[in-house]
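Missing here: one protein chain of the complex. Every other protein chain is in place.
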Amino acid sequence: MYLSPFLYFTPTSLDDALAVLQAHLPDAKVLAGGQSLIPLLSMGLARPSVLIDINNLPGLQGVTEDRGRLRIGALTRHYDLETCRVVREHCPLLAEAASLIGNIRVRHRGTIGGSLAHADPAAELPLVAAALDATLEIHSPEGTREIAASRFFLGYLQTDLAPGEIVTGVRLPALGASTGYGLAELVRRAGDFAIVAACAIVHVDETRRCTRVALALGGVGPYPIRIRSAEDLLAGRSLTNRDIHDAADAVPDEVAPESDIHASAAYRRAMARVMARRALEAAAARATGTRGGHG
Amino acid sequence: MSGTPVDGQPDQSGERWPLHFLLNGRRVDVWAAPHETLLAVLRDALGATEVKYGCGEGVCGTCTVLLDGAPVNACLLLGVQAQGRTVTTVKGLPNQDGLHPLQRAFVQHEAAQCGFCTPGMLLVAHAFVRDHPSATREQIRAAVAGNLCRCTGYTRIVDAVEAYARAGNPTSNRGGRDGG
Partner (left out) sequence: MAGEHPGSTPPLLAYRVIGRPLQRYDVLDKVQGTTRYAGDWQLPGMLTGRILRSIYPSARILRIDVSRARALPGVAAVLTADDVPANALHEDATGFNLAPFATPILAVNRVCYQGEPVALVAAESEAAARAAVEAIEVHYEPLDAVVNVETALRPDAPRVHAERENLLIHWKLRTGSVEQSLRQADIVIERTYRTQRVDHAYLEPEAGVAWVDADGVVNVRSATQVIEHFRTLAEMLCLPHNRVRVIAPFLGGGFGGKEDMTVEPHVALLAWKTRRPVRMVWSRQESLLARPKRHPFVMRYKTGAARDGRLLAQEITVLADAGPYPLLSPRVLFAALVAGAGPYRIPNVSVDAMAVFTNNVPASAMRGFGAMQVTFAYESQMDLVAEQLHMSPLEVRARNFLQKGDRLPTGEKVETAVALPALARHALDALGERSCPTTRTARVGRGFACNLQPYGRTVWFRDHASAWIGFETDGSLVLRSGVTDLGGGQAASLAQIAAEILGVSLERVVVHFGDSALTPLAGGTFATRQLYMSGNAVLKAAQELRALMAPVGAALLEAGPADVQFADDYVSVIGSPQRKVALAQVVVECGHRGIPTAHLSVFRGEQAPPVDLETGQGKTFPDYTFGCHATEVEVDTETGIVKLLKYVACHDVGRAINPQSVEGQIQGGAVMGIGQALMEDIVLEGGNNLSTLFASYLIPTALDVPDIRAVAVESGEGKGPFGARGIGEPPTGPPPAAIASAIQDAVGVRLYELPMTPERVLQGLAGTGPPEG
């Protein structure tokens, strides 16, 4: 409830924001939704002397769709992802993932840019970004760059974001008719960070044969992990139960979970397989228009 | 570009800035330092003690307020971020003879025991039923699940919200899909 004092800026343009950030490095933090940052401040775990509140920057909120790709402003709130018509239509996976975050109050305030930049390994949006091969749009005084999610997440709460840079948007593909997704989470308590989360995206051709798969796992490593061996295994297959089981069986060897008070590494590893299978089953069912498995 | 959080000049200490917002329909003016959370401003400066501190992590929901109508954690918002906006606490629920129908339902169902979670619970439930007038019991349960209660075991809270939703929307059916 109480924070230590800091200098506070509310820039109203991106250029101003970048300038003031640059001027106060390395001791400045960017404040977006604040749902992770403010608790760190109130518990004294972070002590920036400058806070740059980007909530008033124009053009960073909202979702647009253009030729099969969505562009999502970094300040778009989880609740907006959950309820936005464009998202629900073109990338329902993202809407579903957003709906699983924390609680309604957090979803009304938390932002997609903030969540990705914070990079909690068990959080929903980094997981989905990894599975969707999202690209992040990043601004710095030097200009703009884009980076794939797979190269953005570097370690536990660590990203490629350099001091002085601000995430301004996310681009990701719309999911077409021949694409299915599945999201499976194991939580100890409703609304909590997942012990293990899995996200699968399956593309099929007209013969319902799998052309491409993305499988990402959260909570079992320092950041969301793509399981390439499982993805390769499924490509070109017809997605029988056998295929999916084989792919899921490849997961435990590819993850690097750690133990904490909620679950041991061994349990997480075992559950990675189960969640991966459930996500794949749901994705396959959606892609091929059949029902089945766990939702 | 400067370090001013808001329009206007700081006070003599240079730490506090003029802050105004609509609190339960009335404009309030107060001096606040940027590091003061909305929860601290509401409780300490404005005496709005109906907004509770329960954890400071955004987990428990006792500090819930509606910011421009949306439920948020006052403990995770800076006071200055409310500049020019609308903040609603449980005392701002519209009412006749002192009680909003949702509050009346809570009394009738004895959905409060110690009452510490109650203001936040009421605000979340109010916003949810407003947006989803024909919500099912299970949807109501999910909607209030982000607000913790240690006394009631929740059954009566869900009862009360459900009764309120039904009363406001008699045609809704229990098993139906939410239209909102």
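A and B label the chains in the order they appear, each numbered from 1.
FYI, a residue touches a chain if its C-beta (ideal position, glycine included) is under 8 Å from a C-beta of that chain, and two chains touch if they have at least 3 such contacts.
A quick note: this is a predicted structure, and the numbers were derived from the prediction, not measured.
> Using the definition of touch stated at the top, determine which of B:34, B:79 or B:119 touches the missing chain.
Of these options, the touching residue for the absent chain is B:119.
> Could I get the residues of chain A that touch the absent chain, sorted low to high?
Within chain A, the residues touching the omitted chain are 1-2, 4-5, 43-44, 186, 188-193, 261-264, 267, 270-271, 274, 294.
> Since one chain has been left out of the picture, which residues of chain B touch it in the full complex?
Touching the chain left out of view, chain B contributes residues 35, 40, 43, 47, 49-57, 59-60, 62, 89-91, 98-99, 103, 106-110, 112-119, 122, 141-142, 144-158.
The working rule: only the chains that are shown with their structure count from here on.
> Going by the contact rule at the top, pick out the chain B residues touching chain A in the complex.
Residues of chain B touching chain A: 1-6, 15, 33-37, 39-40, 53, 56-59, 61, 63-64, 67, 70-73, 75-78, 80-81, 124, 127-128, 142-143, 145-147.
> Contact residues on chain A for chain B in the complex?
Touch residues, chain A against chain B: 1-11, 16, 19-20, 31, 34-35, 38-39, 41-43, 51, 53, 55, 79, 102-106, 108-109, 190-191.
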